[in-house]
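Notes for the one structure printed next.
The complex is shown incomplete by one protein chain, all other protein chains being positioned as in the whole.
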Amino acid sequence: MDPLLISRLFLFALATPAFAALLGLLLRRVSWSNTLTQVLFALSGLVGLGAVALLALEMFAGSLSSLQIGGLGVLQPLGVPFLGIIYAGVLLTSFYSIAALAKYKEIYVLPWLNVASALFLIGMQAVVLAPSVLTFLLAWELMSIAAYFLVIADRTEDSLRAGFLYFVMTHLGFLALAAGLLILSGGNPLLSWAELAQGAATLGALPLSLAFALLFAGFGSKAGLVPLHQWLPYAHPQAPSGSSALLSGVMLKVAVFGFLQSLTFFPSLLFPWMLVVLLLGLVSAFFGALHAAVENDAKRLLAWSSIENMGLIFAGIALYFLTSGTAALAPLAPLFALFVMLHILNHFLFKSGLFMAAGVIQSATHTRDLDSLGGLARRWPLFSGVVLALSLAAAALPPLGTFFGEWALVQALALGLGAGDPASRFTALLVLSSVALVGGLAIFAFVKFFSLVFLGRARTEAAEHAGALSWILATPVAICALLSLGVGLVAFPLISGIPVGKLFGAEVVVAPGAGIDPTLVALILAAPALALWLITRVLRTKIRITDTWDCGAPLTPRMQYTSTGFAAPIRFFFRTLLGARREIITTPVVASNPWVTKKHLDWQIHSIWEVWLYKPLGHGIVRVAHSVRRLQSGVVQFYLLLVLLTLILTLFIAL
Amino acid sequence: MISVFAATAAFGAMMVVVALILISRMRFSSLIAMFRLLSLLLAGFAFMLGWMEGERPLFAVGALVLIVKVLLIPEFLTRIAKKYNINLRLQSYVRPTTATFGGLAIVALSFLAAWRFIQEPSDVVALGASLSLVMLGMLLLLTRTDMFGQAVGFLVTENGIFLLGLAMTGGMPFFVEIGILFDLCVFVTLIILLVLRAQAEQGSLATEYLRELVD
Partner (left out) sequence: MITALFLIGSLSAIAALTLPKRALFPAVSTLSTALFALAAYITLPLLAGGTLQSGVWYLDPFAALLLLIIAFLQWSATLVSVPFISTELHEGTIDVAHARRYFALLSAFIFSMMLTVAVDNLGLMWVALEATTLATTLLVSFYPRKGSLEAAWKYIVLCSTGISLGLIGLLLTYYAATVAAPDLPNIDWTYLRSIASTLSPQIMQIAFIFVLIGYGTKVGLAPMHAWLPDAHSRAPAPISAMLSGVLLNAALFAILRYKTLVDASLGGGEWTSVLLVFFGVLSTLIPAAFILVQTDYKRLLAYSSIEHMGITAILFGLGPLGAFAALVHLTGHALTKSMLFFGAGNILHAWKSTKFERVGDVMKTHPYTGGLFLFGVFALLAAPPSPLFFSEYLLFAGLISTHPVAFALVAFALLVIGAGFMRFLMPLLFSPVRGGESVERETFNISHGAMMVHAVLIVSFGVLLATNAGQTIMSAIAASIF
C-alpha cells in the first residue's frame, strides 16, 4: 500500500470536520444541516479508521516504521492505536448525534456547537500527529478550548460553573505541560521530538525530575488523576451526550497518549517517580470507584468511573516501567503492557457506549437522576440487553473484553507475588488488594446503575412514560456492546501474537500460556444459560402471575431500592472518606403532641478533595486578592507616593 | 568676574530657600507669589548663564520662562481663582511647620545624594539644588490635598527640572525648550478646566472628594 495514499487519507480525515462545520454554519437555516455535518464527521471518522487499519497492517508487516503526513508531521507507531480510537469514536458519536442533537435544537445552538466539535476533533488528531513541541501545545490548547465550549453548550448556570472549573484546570495543565516540555528542551521553543529527546539526555537529575513531575501533572490533570481530577465529574455530564462520550472515551486517551509519548524523551526513568505514578493511579482508581458507587446522577457516575479506569491505566503503565527495569520481574512487563492497551480499547468502547446510552435515557425520560428512573427493561427489552452488556464490561466481568484485560493485570500481579525481592512482592500484594477493592466497588457501581435504570418499576411519571426508542440512537450503543463482546472473544489471542511492546519502544512478546482462552470462558458462561433455557422449554413450565407478598399494604414503585439506599453500606463504610454528613430535623406536627413529628433528613457527601484542597485554595487566593485590592485606595497622593518610592528604591537597588 | 560655579550656587541656593518657604504657604496668593519668585530666579539664572557663556538662545529661554512662568501662568491661575470664587485657603496633610522641617530634611538628603553620585563640585551644587526643587515639588504633590496645591507642586517640580537642564547642560535645544513650555501651558489650561469642573460639581477643590474610584 502506498504510504502517500495513506497519508492523504489521514489529511482528508483531518480536514473534513472543518469543512463539515463550515457547511453546517452556512446552511444553518436548512433543517437537515446538522445531519449533513454529522454525516461528514462520520465520514471523516470512517476514512481515518480505514487509514489506521491500512497503516497498522503495513507497520506490523514490518514495511513501515513511521508515516510522513504531508507537511504536518510524522506518525509514530505509538500514535496509531490512539488515532484508531479517535476515529472510531468520531464515527460512533457522529452517527449518534444525527438524531440526538436534533432533539435538542432549542437548547443548543447547533451550527456553533458543531464548529466547536469540529475544532475538538481536529485538535485531538493534531495532538497525536504533532511533530514538535510548539505544534503539540498548539493542538493541545485547541483541543482543550474546543472541549470547553462543548461543556458549556447548554449555557445553564451548572454548565458555566462546570466549564469554569474545567477551564482553570485545563489551563493549569497546559502551563505544566509547557513548562515540562520547555525544561526538557532547555528553553529552545522550536524543537522537534527527536531533537528534544537528544537534548534531554544531557540534562541533570533535578531538571529531569522537575520536568517529569510537570508533565505528569499536566497529562494527569487532563486524564482525571487525583488530585487534579475534580473538574471531570462536573464537566463530563454537562456536555451533550455524544460529546460526553468523546470527552470520556477519547480525550482521556489522548492524555494517556501524551504521557506515553513524553516518557520516551526521558533518557532513563526515575524509579521513585514511577512509584508516585503507581500510587496516584491507584488512589484515583479507588476514589473514582468509590464515588461512582455512591453517586445518584447517571452521567456523573459514569464520569467517576472514567476516573477509576484512567487510574488503573496509569497504574498499569507505572507497573510496566517498574517491572521492565528489573531482571527478575521483566517477564511480567508485557502483561502489564497488554493490560494497558486492552483497557484503553475497552474503556473507550464501554464508556462511549454507556454515555450514549445515558443520553438516550435522558432524552426519553428528561432526567439523569437514578432515583427517578426504573423499569425501562419492560419498555426497551433489547436496548436493556445492550446496556447490560456494557455495564458488565464496565464492571470487568466476563465474557466481555474488559475482563480479559484485567485478567492480564491480575495474573501479572499474582506472578509478582512470587518473584523479585521482598519489597516488590509486598508492593505487588498492595497493588493486588487495591485492584480487588477497586474492582469490587466498580461492580457495585454498575450493578446499581443498571438495576436502578432498567429493572423493577418506574419510580416517577417521567420514567413511566418514556418515549419510544429510535433505532438510530440505539445502534451506536449496540455496536459498542458488540465490539466489547468481540474484543473479549478475539483480542487476547490476537494481541498475544503481536509484539505489544513495540508500542512502548521495547521489543517484548507476551509469553504464551500466560493468557486465558476467552472462548472457553464464554462457553462456561453460556452453557448453563443454554441448558436452563432448554430445560424450561422442554418441561414447558408455566409462568404464574399473581400478587407478591406485600405485608398487607399495597406496593408502590417508591418502595423499591433507591440509589441512596442501595449505596448505603458503601457510604457507611467509607463515610469519613466521603465527608458524609447527616442532619435530621424533627418538628412536631402539633405543638402539644411530641410524639407525632415531621422529620426532615439532609444527607450530604462531598468529594474530600474538593473540601480540603480546592475550596480552601480557591478561597485563600481570593482572600489574598482582596487584600491586594487595597492598593487601589483612591487617594491620588498614595499613587504618587508609590511612583516616588519605586524610583528611589530602584535607584538604590539597581545601582 | 563671578564664575559659573558661583552663579549656579547663588541662584541654586536662593531657589532652594524660596522653595522651602513655598512649601509652607497655605494661602493661595502667597503660594502663587512664591512661585512667581521662584520662576523669576529661574529666568534670572537663565539670563545670567546666557550672558556668561555667551549663548544667545539662553536669553530667549529666559525670556520665555519669564513670560510663561512668571507672568502668564500665575496671572491665569489668580484670575480664575478670583472669578469663580474658589476657596483660597489651601489644605494639606501636614502642618506648615512639619512641611518645612520635612523640606529641610529633603534638601539635606538631596545634596547628600548629589554628592554621592557626582564628583565635580560645581555639578554637585547644581544637581543638589535641582534635586531639592524636584523633591520639594514632589512633597507638595504628596502632601497637598487640594487641586491647586497639587498643580503648584507639579510646577515646582518642573522648575527643578528646568534648573537641572540649565545648570548641567546649558539648556536643551531651543525648540525642545519651546515644546516643554508649550506643554506646560496646555497643562495649566487643562488643570484650570478640571478645577472649574470640580468647583461646579463638588463646590470645593479638596482631593478627598476624588476618592470614589476604588476596586
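First chain written, first letter: the chains are A and B, and each begins at residue 1.
Convention: a residue touches a chain if its C-beta (ideal position, glycine included) is under 8 Å from a C-beta of that chain, and two chains touch if they have at least 3 such contacts.
Keep in mind it's a predicted model, so treat the numbers as computed, not measured.
Contacts of the undrawn chain with the visible chains, over the full complex, involve A, B. Of the listed positions B:35, B:111 or B:154, the one in contact with the omitted chain in the full complex is B:154. Touch with the chain omitted from the figure is made, among A:18, A:46, A:172 or A:197, by A:172. Counting the whole complex, the residues of chain A in touch with the unshown chain are 134, 137-138, 141-142, 145, 152, 155, 157, 160, 163-164, 167-168, 171-172, 175, 178-179, 182-183, 185-190, 621-622, 624-626, 628-629, 631-632, 636, 638-640, 642-643, 646-647, 650-651, 654-655.
Chain B meets the missing chain through residues 117, 134, 138, 141, 147, 150, 154, 157-158, 161, 164-165, 168-170, 172-173, 175-176, 179-180, 182-183, 186-187, 190-191, 193-194, 197-198, 201, 207, 209-213, 215.
Definition applied: only the chains that are shown with their structure count from here on.
Centre-to-centre, using mean CA coordinates, chain A is 70 Å away from chain B. On the chain B side of its complex with chain A, the touching residues are 93, 138, 141-145, 150, 207, 210-215.
Note for the complex: chain A touches chain B at residues 629, 632-637, 640-641, 644.
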